[in-house]
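With one protein chain removed, the remaining protein chains of the complex are shown where they sit.
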Amino acid sequence: MLQNCSITICQIPIRVRYPEVDRQNAVHHSVYPVYFEMGRTELLRANGYDYKTLEDNGIALVVARLECRFRAPARYDDELLLTTRVGKIDRVRLEHLYKLERPDNGRLIAEGRTILVHIDKEGKLQSLPEFLLAEKPE
Amino acid sequence: MLQNCSITICQIPIRVRYPEVDRQNAVHHSVYPVYFEMGRTELLRANGYDYKTLEDNGIALVVARLECRFRAPARYDDELLLTTRVGKIDRVRLEHLYKLERPDNGRLIAEGRTILVHIDKEGKLQSLPEFLLAEKPE
Amino acid sequence: MLQNCSITICQIPIRVRYPEVDRQNAVHHSVYPVYFEMGRTELLRANGYDYKTLEDNGIALVVARLECRFRAPARYDDELLLTTRVGKIDRVRLEHLYKLERPDNGRLIAEGRTILVHIDKEGKLQSLPEFLLAEKPE
Partner (left out) sequence: MLQNCSITICQIPIRVRYPEVDRQNAVHHSVYPVYFEMGRTELLRANGYDYKTLEDNGIALVVARLECRFRAPARYDDELLLTTRVGKIDRVRLEHLYKLERPDNGRLIAEGRTILVHIDKEGKLQSLPEFLLAEKPE
């Protein structure tokens, strides 16, 4: 039997790569969803799972909704700190909340929110696997 | 004197590129903001402006907020239709709304919304340039 | 029986997207291979094939070798012209040659070369399908 995901928060450093920065000398807004996904992946790994194996076993989680507020530009070579937290969970929706900061000056760069859903191979919505939940659903 | 942007809706075809598709055989969710930006650019061009020249002249618009709902996967080589519309505008915020469809079967792929703001070189919030508005602000 | 690919050259326009440009205000060098792949895809399409269907039917072509010379920077919103030509072909290697230009001033931006090979699902090298050749191999 699989253990539940009891760890609900995780922090990772992210170094900004050269091509992630645009001609305004700022990380392009399309890059933040990639960072957020890295945060989710590492949060899952902290709980003893790796997303690749899940997906290879037919448990595909897809992003159904994305929200992001861009607070301040991040620059090339910045070493950012991404905090990923599990938000609300119900039978079919898994929310994550993200905060991206520059730890050297405490500046908030971006905040985000995603909703993941679980789909089968035909793309049909499924209940979330129980082990993804921090606590047993009542 | 600059003309106002009286055209408030624009449609462009977008062919999905190979590296935009992930191992689930679906366009990665981080690609949609890139498509939306292409829609905004072409809407501006339809009004007689090009964003590059604006930015080169110090009028930098940045995405302050992004929202996206992913409705159905888009696949490699799909020819999608993106509809970009101007939403609400006030003195400092310019909203755009996006709808991405597969025109061959009418399937809705994604819907999005962005808020742009105008910043100066120090990153300070400015009033939006008047010509960006469809009508003279009252 | 499949027709051979008798068309061996093709030109497509490519408009530079905002996030493809870096903080030097130039298209990042990692973007050119993406453009080259678009050229190959359209060359195949001009011959009546689409690469997606080939790949879905188990004919996976992979890039075994890439070379690129960067001659002059391309800028955001430039409308470039990509010329893709079939080069040498033997039983297992399919060469393409690329030339990327700015048609408004004739400036050469980049030149490239790729070698494609045909692999099966286990990643083993296969003979190229005959229909990819411009002429029947002797």
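Residue numbering begins at 1 within each chain, and the chains themselves are lettered A, B and C in the order written.
Keep in mind that, in the parts below, a contact is a pair of C-beta atoms (placed from the backbone, for glycine too) under 8 Å apart; a residue touches a chain by one contact, two chains touch by 3 or more.
Model, not experiment: these values are computed from the prediction.
> In the whole complex, what residues of subunit C lie against the chain that is missing from view?
With respect to the unshown chain, the touching residues of subunit C are 23-24, 26, 29-31, 33-34, 37, 55, 60, 62-70, 72-73, 123.
> For review purposes, identify every residue of subunit A that touches the missing chain, sorted by number.
17-19, 34, 37-38, 41, 50-52, 75-77
> Considering the entire assembly, which residues of subunit B contact the chain that has been omitted?
Per the touch rule, subunit B residues meeting the hidden chain are 18-19, 21-23, 25, 28, 30-31, 76.
The definition used in the following text is that only the chains that are shown with their structure count from here on.
> How far is the middle of subunit B from the middle of subunit C, if each middle is the mean of its Cα atoms, in Å?
Going by mean C-alpha positions, subunit B sits 29 Å from subunit C.
> Any idea how many Å lie between the Cα centroids of subunit A and subunit B?
Their C-alpha centroids are separated by 24 Å.
> For subunit B, what residues touch not just one other chain but two or more?
34, 37, in rising order.
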